[in-house]
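Below is one structure. I have some questions about it.
Omission of a single protein chain aside, the complex is shown with its protein chains in their original locations.
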Amino acid sequence: MDTLLSLLNGFGVALEPSKLVFCLIGVFLGTAVGVLPGIGPALTVALLLPITFKLDPAGSLIMFAGIYYGGMYGGSTTAILLNAPGESASLATALEGSKMAKAGRGGPALATSAIGSFVAGLIATIGLAFLAPWLVEVAVKFGPWDYFALMIVAFVTVSATFGDSPLRGLTSLFIGITLGLVGIDKLTGQARLTFGVPELLNGVEVTTLAVGLFAVGEAFYVASKRFRDPEEIIPIKGSLWMTKQDWKRSWAPWLRGTAFGFPIGALPAGGAEVPTFLSYSTEKKLCKYPDEFGKGAIEGVAGPEAANNASAAGTLVPLLTLGLPTSATAAIMLAGFQQYGLNPGPLLFAEKPDLVWGLIASLFIANVMLVILNLPLIGLWVRLLAVPQPWLYAGILVFSTMGTLAVNGSPVELAQLFLFGFVGYLMRRYDYPVAPMVVGLILGPMAEQQLRRALQISLGDPMILLENPGSATLLGIAFIALVAPFAMKGLNKFKASED
Amino acid sequence: MLTSILKRTALTAVALAALSTAAFAQLNELKIMAPAAPGGGWDGTARSMQQALTAAGIVKSVQVTNVTGAGGTIGLAQLIGAKGAGDQLMVNGFVMVGAILLNKSPVNLTQVTPIARLTAEAEVIVVPADSPLKTAKDLAERLKADPAKVTWAGGSAGGTDHILAALFAQAVGADAKKINYIPFSGGGEALAAMLGGRVTAGVSGYGEFEGQIKAGKLRVLAVSSGKRLENAPDAPTLKEQGIDLELLNWRSVVAPPGLTADQTKALTDTVEKMVKSKEWQEILKARGWDDSFLAGAAFDAFLKAEIERVSKVMTEVGLVK
Partner (left out) sequence: MTNETGRQGANRPALIVGVLLLIAAALVGYDASQQTITSNYGVGPTAVPYVVTAGLVILGLAHFVVAFREGLPEPEEADNKALLWIAGGLAFLIACIALGGGFTIAIAAVFACTARGMGRQAFLVDAIIGFVLGLFIYLVFAKVLTLILPSGPLERLFL
């Protein structure tokens, strides 16, 4: 009851007209900057942070909430429209979203992503308000072994992105894992696979690989078959808005995505990638129209997008309750809080209830504004696809290189983008799926580090993975997920031969 | 250039407060490089400097550029390449000293013109509240008995936290080569490992653990500064507990090599003026940074000593061969 009262108080702060204006400005700026490929929410918040300094604490925190959610949302717009995911969390969205956009269903894709983000954000923010103290107790109990097991579960689900050949899918995945080895080893500081190139010491940037494989690779591919098999981009086909059918197919993925995103996002090392992958593969398994996956299934946008946003709210749980910044964005937000002498942590809720609850309330408001702002924009965004094809792809390449240069302006980084683009082209040509490669690059290093941390704590005893109930359960789930399809096949065969 | 410097020196005595920008203009333009991606710690320092310098009217136009990669050594190489450029600064810090060694970087900090140390943060060694270890001595005993059983959580390999753990082991007479140090990505994860009771002790900047310390979830065994911290007067220093060790995670600015004495002076004066400005002091307060301004020959000597100390301990721990 206390919580509810505090929250209402928070709304009292956040609903003042001037605060609403700040929130609107924040949402607008966040969306505008977040929409640039390569500029994810972390950078968006970092760049716009100085703007908020000029306001009073409550006003700036509220604007901040708007920027944060706006940046999150902006990232998925480019993933859907240009197939250029600006951050690793919108990777899964790009898979089906860009296919939908090309088939004239960009409107519904953006709509389901906006409304899914809204629903997920709403539920997750409620979770943040009511469950945070309890959830965080569970979250810190998660040890390196548990994370490793979680990564293994995520690895198993990657097969959902394999397409029709397991060999080609695995090859793609392993190349991704190999790329993940490049750079400084986090646990010993050793350089691996850098061949003396200092620019490689930081490793392969996920966004560089993703934008290279997805956007640049696609540009090459489309150009290469322009005469024989010209690609047709239909800006709008059918309804610009979601149909009844779309709604029916979206609501369950939204909820499931939220269920993955919020708790995993609340884990100190959970991140947004794992829940989006889990959501994607779950939707693929559960979808009533499995044939549509790979051609633009709305479930594949609705689920991951919800998971992405829910995990963003999830990262606020350890940030506000423990002062733990668990993502780049959260670290920058922490710096923002400190600007006002706010030290997130166990005492924050007691010391500055007005600001905290004002912030949580403004997250709700930012969420609503985001939908109000973005739904009318969908029509405008989709019209981008009506730009003549040569200009469209030229523009995609311009924005891709711009994103890469903004974060890391070195020629070596550009050369990687270009190389990955060409590899992406060849992979499309010979029907290798590109998504597993990016997944390998993201999950590989995470899994390796957690495993090695676990073994360092246990002094080399691998049984630690099975002795802990959390990791043992997760590994069991992974094992079942791996074996079940084969068992089912065998069973079906057996049944068939019985008949 | 020279006349403007003269003009400035004449005016320094007058007042820092109410003078117009034009009268102060000694450096019209300044480029500050953050050898890291936007959003990181060095970037934050660079952008705060930009804010203070322009707001206080010390320099008319300040540009921040980011050069990412290899723990800042790529930016360092670029700075060294800009020989003789008197309008450039690069932010760096203690971490870069280790990164240069770890990455076998072809360039190093002896090649640049040191300007000034700006801020410093004390490190703390903490244990979970329910740990049986009460003092740094207890930890030292445990470490001497079996270094493998003492797991340390902290930041990246070869970073400040790691070096403090190694120096601690050395100072108490344990085998620094055998320490079981587990690097986590970012203080957040290390903190979670501490709160979850996965590790014996944690090392980090004081600010990162402050909330937990005040809430009584973590106990400070020692702070690494020479004096007790103002905002944590109960936490004893290492020296008080008979361990001869002092370490600060500092940030500084350096300039390209090959500067004339006048150029160096102009840059040093600019930075000094910034440090004294109301705007900079406000930023320090807001961000929780401690002023530890040190310039001129004193900073040169300090930098040299730090480089020497870090290379010695990193070789001894086996991080560098």
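Should a chain be cited, it is by its letter among A and B, assigned in written order, with residues numbered from 1 in that chain.
As a working rule, a contact is a pair of C-beta atoms (placed from the backbone, for glycine too) under 8 Å apart; a residue touches a chain by one contact, two chains touch by 3 or more.
Computed from a prediction, not measured in an experiment: that's the story for all the values here.
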{"item": "Option from A:Leu5, A:Val197 or A:Ala394 whose C-beta touches the chain left out", "value": "A:Ala394"}
{"item": "Identified contact with the non-displayed chain, of A:Ala103, A:Leu131, A:Ile234 or A:Leu455", "value": "A:Leu455"}
{"item": "Contact with the hidden chain (one of A:Val138, A:Ala415 or A:Leu466)", "value": "A:Ala415"}
{"item": "For subunit B, residues in touch with the removed chain", "value": "38, 47, 50, 61, 63-66, 148, 177-180, 318-319, 321"}
{"item": "On subunit A, residues whose C-beta touches the chain left out of the figure", "value": "33, 47, 50, 167-168, 170-171, 174-175, 177-178, 181, 185, 187-190, 192-193, 216, 219-220, 222-229, 388-391, 393-395, 397-398, 401-402, 405-406, 409, 411, 414-415, 418, 421-422, 425, 429-431, 444, 448, 451-460"}
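Here, only the chains that are shown with their structure count from here on.
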{"item": "Computed distance of Cα centres, subunit B from subunit A, in Å", "value": "33"}
{"item": "Contact footprint of subunit B on subunit A as seen in their complex", "value": "42-43, 45-47, 50, 139-144, 184-189, 191, 198-199, 201-202, 268-269, 318, 322-326, 328, 330-332, 335, 338-341, 343-348, 407-410, 449, 453, 456-457, 459"}
{"item": "In the complex, subunit B residues that touch subunit A", "value": "37-39, 43-44, 47, 51, 66-71, 73-74, 77, 102-105, 148, 151, 156-158, 180, 182-189, 191-193, 195-196, 198-199, 210-212, 214-215, 217, 286-288, 319"}
